[in-house]
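Sharing a structure below in structure tokens format, with a few things to ask.
Right, chain A next:
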Amino acid sequence: MVNEINFDTVIAAIEDEIGCDCEPYGGMINEEALRIPVDHLQSVIRVLRDQFGCYHLSTITAQERENQPGEVELIYHFWQGKGISLMISVPLESPQVESILSLISGADFYEREVAELYGVTFTGREETPPLLLPDNWDLGPPFIRREETDE
Partner candidate 1 sequence: MNKITIPIGPHHPLLKEPLSMKIDIAGERVLGASLRLGYVHRGIEKLALERTYVQDVHLIERICGICSHVHTTTFCLAVEALLGIEVPPRAQYIRALMCELERVHSHLLWLGILAKHVGLETVFMHTWHDRELALDIMEGVSGGRVSHAANQIGGVRFDLSEEQEAMIRENVEKLKTQVGGVLDVIENEPALRARTQGVAPVSVELIKDYCVVGPVARASGVDIDLRRDDPWPPYDQLDFKVITLPDGDAWARTLIRALETRESLRLCETIMHKMPDGPVTVRAPRKVPEGEVVTRSEAPRGEVVYYLRSNGSDKPARLKVRTPTLAVLSLLPEQLSAIHVADIPVVLAGIDLCIACADR
Partner candidate 2 sequence: MQFIKGLFFLLIFPGLSFQVVCGLAFEWIDRKLLARFQRRVGPPWYQPLADLIKLFSKEDIMPEGAYDLVETLLPLISLSAVLTAGLYIPIAGFTPFSFEGDLIVIQFLMSVPTLAYYLAGIASVGIYSLLGGGRSLLQFFSYEVPLLITISGPAVMAGSWSIAEISRSQLDQGPFIVFQPLGFILAVVGLIGKLKRDPLDIPSASSEVVGGSLTEFTGAKLGFWHLVMNIQAVVGIFLLANLYLGWSNITSPLPAIGIFVLECLAVVVVLSATSAVFARLRIDQLAGIGWKILVPLSLLQLGFVILMGV
């Protein structure tokens, strides 16, 4: 049996421990979501894991929102009884995020996928070799919107 995680306690704990302002994002159905600054990603995950025993990372979603151009948003979906997501945004010109591989070994494949599909660089870990795309893929990250050229 799983102890369901309590969203309000989580926010309180994060604000206590790290003191960053994380804004709850109400737009995600079935999931509690939290916007956090990029630099605090590792510390928030540490709080979740150590204080709440929330270790299960379901996946990392990357997307570009139409109403936020020039930014790549990464959503880290965690789950403990119910889902809790952490949202961070990085600018498109220099998409760099600190890797959480040292905290969660299972994040390897998800980070590699985001790296090759969205061109995000994960710092603090060795090179992200391609996971799904072929070795000779030279057309750039396929999910990033770019000028459509007819070739």
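Observations
Heads up, the rule we're going with is that a residue touches a chain if its C-beta (ideal position, glycine included) is under 8 Å from a C-beta of that chain, and two chains touch if they have at least 3 such contacts; residues count from 1.
Criterion applied: all candidates are chains of the complex that A comes from, given by their letters.
Predicted, not measured: the structure shown is a model, and the values here were computed from it.
Every candidate listed (1 or 2) is part of this complex; the one in touch with chain A, counting any copy, is 1. Within the complex formed with candidate 1, the residues of chain A that make contact are 1-2, 27-31, 55-59, 61, 63, 66, 75, 77, 79, 81-83, 85, 104-110, 130-134, 142-143.
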